[in-house]
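Only a part of the assembly is drawn; its chains keep their places, and the rest are absent.
Which chain is which? They are A and B, in the order written, and residues in each are numbered from 1.
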Amino acid sequence: MLKAKAIVMVFLCGHLMVQAQTDNGMLRLDEFRNARKRQIIQIPEVNGFQTLKCDFHMHTVFSDGHVWPAVRVQEAWQEGLDVIAITDHVEYTPHSEDVKVNHNRPYELVKDAADETNIVLIKGTEITRNTPPGHFNAIFTGDLSGYIEDRETNKKDKVAVMKAAEQNAFIFWNHPGWQVNNIEGSYQWIDFVDELTEENVLHGIEVINGFGLHKKALDWCVDKNLTVLGTSDIHNLVAHDYNLGDHVHRSMTLVFARERTAQSVREALEAGRTVAWASKYLAGKEEHVRNLFNACVETGPRFLLKNNRAYYEIKNNSDLYFELELQSGDGTKQITLFPGSSQIINAVDGEEALEYKVVTAFIRSNKNLVVNIPLN
Amino acid sequence: MLKAKAIVMVFLCGHLMVQAQTDNGMLRLDEFRNARKRQIIQIPEVNGFQTLKCDFHMHTVFSDGHVWPAVRVQEAWQEGLDVIAITDHVEYTPHSEDVKVNHNRPYELVKDAADETNIVLIKGTEITRNTPPGHFNAIFTGDLSGYIEDRETNKKDKVAVMKAAEQNAFIFWNHPGWQVNNIEGSYQWIDFVDELTEENVLHGIEVINGFGLHKKALDWCVDKNLTVLGTSDIHNLVAHDYNLGDHVHRSMTLVFARERTAQSVREALEAGRTVAWASKYLAGKEEHVRNLFNACVETGPRFLLKNNRAYYEIKNNSDLYFELELQSGDGTKQITLFPGSSQIINAVDGEEALEYKVVTAFIRSNKNLVVNIPLN
C-alpha cells in the first residue's frame, strides 16, 4: 500500500472498531490495532504555571537516528509531550551516503504534522565537538545550513557554538558525564564551558540524558545559575529503549510556562523554571522541585483517631513517582507514592507535621528534597 | 506463618524494597510483591459535588461469596472505591454448615479495617425472594438478626422488605433482568414492585449488575423517579471476574455527594444523583450523565486553521471512557476518548459547535446522551 500520509491521518481519528467486519469478502481486523490516542501526563499547575512536558534532544535519520522525523512527532503526541526539538548532529551524519545532508530538513519535514497535532516544535541542532568539551544543543536557532562548515575545522573550537549564539539560540551542554571513565578530563567543569558561561552563551546543562543522571551537573546548575535540563537523546524508537508504562516515561524536562507556546517555553527556560525528569527520579533547583512536589501531593484531613494514632490519606495527583523516608516526627516511616494513587499514613496524636526526605528527588548531587507534611 | 492482621498492616506501608536483601542467610525477595497502593479513579468534581465511587452489593463467605469480609475492604481500597456495603443474602447461606449464620457479622468484622483505610462502610443485606419478584438490597439498615425469620416463610412475600423499610433502609431492586429467558414473568414491571414504589418503600433499581446492563430498568428509573444503581454483585475475587486495567473497573455507582460520608451518600441516593458505571458504559438520568460528561471532557481553543479546517484538542480528564459519533455539523466523524487521554478533532472553519451522540452513555433504553461540543 501507499502510506506516505498515514501518520498525520491517524491523529485525526481515535475511533477503534472493535468488531471484525465483513465487506465484500474482506475481513477487517481492526481489533488488533493499537489505539490512537494522546496519553495525558497528569501534572497539576505549579504556582499558576502550566507544566509543559518537553524533550529538546532527539535524533532522526538525518544524523545517526533510526527514524524518519515524522516518527518523533508521532511518539511525542502519543506519549503526551507538549514541546519537542529535533536536534540532529551538525558534524556527524553517518547516513550521508544515502540521506542528503541538510540540517534544516527535519524541522521542515515535520512542521505541518506538529502543527496539526498541537505539538510545539522548536528548531535546533546538536553541535558535536570532541570530548572534552563534548556536545552542545542549540535550540531556538535560525537557519542551520551554515553550521556545517565547522565540520572540517578543529573539533574542539567554539565556532559553531558562537554561530548559535549569534542566532540568539538557547544553548546547553549535553551529558557532561558521558564516557566519564573512558576519556581523560571528561566530567569536569572545564575552561571551555566556563568561558561560555561567563560570556552568557551557555544557558543550561543536561542533568538527565536518557538513562544517565549526571549528579555533579546539578551542582553546577545550582552554583552557576544555569538551567537544569532533562532529555531523551533518543536515537532508536522510544518504545524500544524505554520499558514504557507504569512509572516509566522517556526522560524529559518539565517546564513551568505561562502558555503552551514556543515563546513561553523560551521565557521559562531563561528564567530557569524547570525540573529534569527520568521516570522515578526528579532533579532540579530546590524551589522548583519543591513547588512541583507541593502541586502534586496532597494530604487530607485526619479521618481517624485510634489508639492515640491519627490517620491521614496522602494523595499523589500526578503521574510522577515519589518515595519518602521519615526524617522527623512520630509517623509512618516510608511512603511510596505511585502515580495517581494514595496511601494511608498515621502519626501520633497531636503531631502537627512530619518531615520526609524525598529520596527520588534531587536538589544537589548529595542532597534530596526535604518536605514538610502538615497534619490537621 | 501467622498473618491474621496482615491485611490492615499492608495498608500502612506502601514502600517496596526493589532489591533483594541479605540478612543472616535470608534473602528477601520483595521485588516480586504486588505494590500496595490505592489507585485513584480520576473523576473531576461534578457541579460542585464529589464523585464517590460506590459498590452497594457484594458477598462474602457469610452467604455465597468466596472471601472473608476483610478482602472486600482490601479490594475496595486498592481499586479506589470510596463507599461499600457488604450485602450477604438473608435467606441463602450455603456455607452454614461451617460458617455460623449471623447477618451482622460481615459489617462487624470489617468496621475497623474500613475505618483505618478511609472507606465508608454501610450496613446492608440482600433480601432474596424467589424470582419474580427476585432480590432486593437494603442498605443503611439496622440490626439484621431479625431478618432471618423470613427464611421459612413464603419466598415471595414482602415481610423482609418491610422490615428493612421499618429500619429506614434505602431499598433497591436487584438485577431485574436476571434469568430473563428462564423464568416466566421475569423482567416485567410487576405488582410487587409497583406497590413498593407507591408506598415509597422502593427507592432504586440496579440498572447495572456486574456484566449485565438492564436497559429496561433505566426506563423504569426515569419514568418512576427511582434512583439508578450500578453494582458488582461480586461473589468471587474482583480480579478473577474482571479483566482489570485500561478501561475495565468493577461495575459500580457514581454518587455525586457533598462529602465523603455515609450521610452525604444517603442524601445523594435519595436525591437520585447517581450514574451507573460498567467499564466502557454509563447509564443514568440525562441530567446526571450530562453533568458528568461535561465535568470530564474539555475542548481546547482552536490551535490551527488550515485548508479551511479548524483544529481542536479534546481532552478526557477522567478515567471514564466515551465513544462519540457525529450527529450534526461538519467535523470529525468519530471520537474515542480513552481514559486520561486526548484526541485532535477538526471542523470546517466557522462551525460554532458539533453535536455528538455518546454511544457509550445511555439515558434511556433506546437513547444515548447527545452532547454539544462548542468550538472557539
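What we mean here is this: contacts are C-beta pairs under 8 Å (C-beta built on N, C-alpha and C of every residue); 3 or more make two chains touch, one makes a residue touch a chain.
All of these numbers come straight from a predicted model, not from anything done at the bench.
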| item | value |
| --- | --- |
| With 2 copies placed, total copies in this complex | 4 |
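Everything that follows uses one rule, which is that only the chains that are shown with their structure count from here on.
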| item | value |
| --- | --- |
| Inter-centroid spacing, chain B versus chain A (mean Cα positions, whole Å) | 38 |
| Chain B partner contacts - residues on chain A that touch it in the complex | 11-16, 35-40, 42, 115-118, 300, 303-304, 306, 311, 313, 315, 317, 323, 332-338, 340-346 |
